[in-house]
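The complex appears here without one of its protein chains, the remainder shown in place.
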Amino acid sequence: MAKQMKTFVMKGIGEVGVMEKPVPADPGASGAIVKTTVALICTSDTHTVKGAIGERDNLTLGHEAVGIVESVGSEVTVAKPGDRVAVNAITPCYTCENCLRGYPSQCRQMLGGWKFANIKDGVFAEYFHVNNAEANLARIPDSVPDESAVYTTDMMSTGFMGAEHAHIPIGGSVAVFAQGPVGLMATAGARLLGAGLVIAVESVPKRQELARHFGADEVIDFTKEDPVERIRELTGGDGVDSAIEALGAQITFEACVKATRPGGTISVAGYFGEGDYVNIPREDWGVGMSDKVIRTGLCPGGRERMGRLLRLIENGRIDPTPMTTHTFPFEKIPEAFRLMDSKEDGVIKPLITF
Amino acid sequence: MAKQMKTFVMKGIGEVGVMEKPVPADPGASGAIVKTTVALICTSDTHTVKGAIGERDNLTLGHEAVGIVESVGSEVTVAKPGDRVAVNAITPCYTCENCLRGYPSQCRQMLGGWKFANIKDGVFAEYFHVNNAEANLARIPDSVPDESAVYTTDMMSTGFMGAEHAHIPIGGSVAVFAQGPVGLMATAGARLLGAGLVIAVESVPKRQELARHFGADEVIDFTKEDPVERIRELTGGDGVDSAIEALGAQITFEACVKATRPGGTISVAGYFGEGDYVNIPREDWGVGMSDKVIRTGLCPGGRERMGRLLRLIENGRIDPTPMTTHTFPFEKIPEAFRLMDSKEDGVIKPLITF
Amino acid sequence: MAKQMKTFVMKGIGEVGVMEKPVPADPGASGAIVKTTVALICTSDTHTVKGAIGERDNLTLGHEAVGIVESVGSEVTVAKPGDRVAVNAITPCYTCENCLRGYPSQCRQMLGGWKFANIKDGVFAEYFHVNNAEANLARIPDSVPDESAVYTTDMMSTGFMGAEHAHIPIGGSVAVFAQGPVGLMATAGARLLGAGLVIAVESVPKRQELARHFGADEVIDFTKEDPVERIRELTGGDGVDSAIEALGAQITFEACVKATRPGGTISVAGYFGEGDYVNIPREDWGVGMSDKVIRTGLCPGGRERMGRLLRLIENGRIDPTPMTTHTFPFEKIPEAFRLMDSKEDGVIKPLITF
Partner (left out) sequence: MAKQMKTFVMKGIGEVGVMEKPVPADPGASGAIVKTTVALICTSDTHTVKGAIGERDNLTLGHEAVGIVESVGSEVTVAKPGDRVAVNAITPCYTCENCLRGYPSQCRQMLGGWKFANIKDGVFAEYFHVNNAEANLARIPDSVPDESAVYTTDMMSTGFMGAEHAHIPIGGSVAVFAQGPVGLMATAGARLLGAGLVIAVESVPKRQELARHFGADEVIDFTKEDPVERIRELTGGDGVDSAIEALGAQITFEACVKATRPGGTISVAGYFGEGDYVNIPREDWGVGMSDKVIRTGLCPGGRERMGRLLRLIENGRIDPTPMTTHTFPFEKIPEAFRLMDSKEDGVIKPLITF
């Protein structure tokens, strides 16, 4: 009988639970099996359970994890059993049309690079399978602990993407709307990429504090003042060169368009979960003629990028661990999940240890 | 007493008329005076008169014209009296903050490069003044007639910008929504820039015919079939690499987002004249994660670009004159204006001769 | 006993010959076997035989071919036996570090995407093996004959790359040095990508004629006039926006740097076979401060790009077949090879039929 392992699954819309499943035995020619060491819960896990991507039947949840290679397929050369590896939340095939076009996060179809806990079992399990392992297994440098490395799998990659897409000129001005973990990493990313003025918009004190820690020069509490007006004040009336949307809401998206100068970039890093439309304020968009650009993206994956993100930790450019507000052993993952869902107790990210 | 000239003005919202004004006498140190030879009426002139940019008091209309230099200021070296010149609709200063940032069409403020018939008298006059002439006067090659050259002042520059912003890979697929004069030049521009499949969306037979003439491989009549579905069919289900919006309407903008592949670009060349918002369809936008990019822009001006556009005519890459459906002497400009407003008689562009 | 096939091989430096080899039987999980229908000889085949990439032992030559899929591995979904396919000369893995960085032609190591007739048997054989077939097999549209499609495997992809890398502004000026098949396709590419003035430099009458056919506005015979001086004359003293080097020689490279305006791009599409150094003329390079850019590249491959190149043929943007000056059946490939080596009889490309 196949060896069994514990997994944390979405039983159906609105329902989660721990269940036993067989340990994946065969990596396949191009795949790998990884033994999980630490994982993080993502707000999008809670969205999934609420039905954001539809019904699922005992699908293992989770897409942010690191671990130790258990086995690899015959075509995999970049890692061997025993290697400590990080696997990005997005695991593209790198050979389909969209991957070849340069959009691997859109592997085979829109958002199709997202496979864990979407079209295959996720990482909240004692073992998980990695497709296209040659491209998707990133070895972790010895000096980087698992508890740091796990942030490269989504939060750092997504947040930094927000900043990379923002087209920030050296010394330029950036506003980052919302300082959840993606927003915090967008703030850190803007700082890393040479912004001369980083303005964070956030009302929760713990998040404001972390925003300053990760590089915000100014923090605007939108419950106390109008962020667009305040941003204009801070930029001599001009607005910012770049605005990063890290919430996925109409109100912040609209503020991004308004807060940006002509020719500026609105970089979307949030997940827009509701409504038929997201609305661009017509006049602040220059009636379609302002040279403003609206970019979007999904967490970029791949071994090569992961290597660069891990290097940033290794060489002291960033320490993401202040975002870990809570730690739970895997047995208590239902409790961690409830916490992430409720956003109680000042939670930013709950870390799960295996 | 100052020499007088005839001008065609917006007397106020909804009212136009011919009036006499003094010929501008002094170009100023950095300016020039041009004697108009031919001009084109633009749909945006009709919008202006309807109040799109607010009340105006006897403002001379028009922003598309070529002519002969009458006089230049002391700092102007690029042209001299007697030279035949084209002047772009957009005449930036090139020294303000936004110009220095690389967005001259947003000179000093959003859309601020647009000065003719907006913040200063336009070109529907026997003479007109050009600010920052060193950067804005483009000499017309001998082999290019005025009737062709005048298309570089807006239609070619704006339509081509639509294609340039569309980030078309060589051999890529492009859909251009609406085939008015800007859309036709976007079609031509997509073809000029290496698109392998150009799909035009248009229902008016004359415009469909011109779309094919200027390079469309396929023309979709949106009154007969759903353009998004048809575009998907024509692209093997994928959608296009790039979509160009050349109307300025919710329905075409929305279709652009829907018709574009993940990672594709929506390039806006239209003027959005109505409503508080322009709405992005959330799911087709990949909930903000599709790697789709929405770009905007305003007719790029400047002598250097004008020189390249004129060269394209000179060297036989394009002949824009099939868009001239009607010709009127300046005395009959009120009639031409009524025609452009009513869009009767298959009008594309009415040319005015002086 | 394994089925045998005829192949045309490099027996050693300076020596070629026909030999029998077993038909490749097993595509491997990610590979494919293709039955060759037509192929083209490349000048780089003759360089290889002269020892340019070192000694080889009975290596099958050739890297430009199309054919019919004979068999595919278990992981290949994009083509099936019987499909007519084009395979680029460069067949990257798309999962190694350099591929993931966005440089698949540098797969695993510098120039490592070049595998045919370099690190594995080439295509001058009745059957050939394709690695990483999911990414490298491009189905040929019904309306595109093999004799046209085969040009997408190298000449069109390399020549167009020369133009794509040249950063040509719309209506800009381009000089293409040398009008062999790569240079001709660079000329065609510059035209396809919107150049307003294309200047070809070539002295052979047949090639001059083809240069005009594929889009050159001007052709300079460097044996009769100094091409740099003539280019400056043709551009009002400025030099060109972009220069494309399609020979791989010091004299043309140097002329490219000299003929280019400040801020211009020198795009290298040639193979530099000799010498320890390629020398940049210091003063014309603006003592390292001219904003000039020197780009290089190796024929971009991959199914997705191949699809776009095939579309350009399908939709009438280009017909590369005028470059086929000679046709030989496979039995006579030694003769074809000698012709390509000697460059006699006005040869541009010899086509081999199977």
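All chains are identified by letter, namely A, B and C, in their written order; residue positions are counted from 1 within each chain.
One rule holds for everything that comes next: contacts are C-beta pairs under 8 Å (C-beta built on N, C-alpha and C of every residue); 3 or more make two chains touch, one makes a residue touch a chain.
Model, not experiment: these values are computed from the prediction.
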**Message:** Considering all chains of the complex, which shown ones does the missing chain contact?
**Reply:** A, B, C
**Request:** Have a look at C:T7, C:T46, C:N98 or C:Q208 and name the one touching the chain we're not showing.
**Result:** C:N98
**Complete:** Missing-chain contact, candidates C:G67, C:G122, C:G183 or C:G270, resolves to C:G270
**Sole residue of A:I53, A:I68 or A:L193 that reaches the chain not shown, by the stated touch rule** = A:L193
**Complete:** Checked against the full complex, the residue among C:D45, C:E64, C:E202 or C:E245 that touches the missing chain is C:E245
**Request:** For subunit A, enumerate the residues touching the unshown chain of the complex.
**Result:** 160, 164, 169-173, 189, 192-194, 196-197, 217, 305, 307-312, 314-315, 317
**Asked** Which residue numbers on subunit C touch the omitted chain?
**Response** 97-98, 101-103, 105-106, 109-111, 169, 238, 245, 248, 261-263, 268, 270-282, 285-298
**Prompt:** What residues on subunit B make contact with the chain left out of this view?
**Reply:** 29-30, 74-75, 93-97, 99-102, 132, 134-135, 302-305, 307
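Definition applied: only the chains that are shown with their structure count from here on.
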**Prompt:** In graph terms, with chains as vertices and touches as edges, which category applies: line, ring, star, complete, or other?
**Reply:** complete
**Asked** Cα superposition of subunit A onto subunit C: how big is the rotation, rounded to the nearest 5°?
**Response** 180
**Item:** Homomeric contact subunit B-subunit C: same or different residue positions, threshold half
**Value:** same
**Message:** Distance between subunit B and subunit C based on Cα centroids, please, to the nearest Å.
**Reply:** 39
**Request:** Give the residues of subunit B that touch two or more other chains, as numbers and ranges in rising order.
**Result:** 169
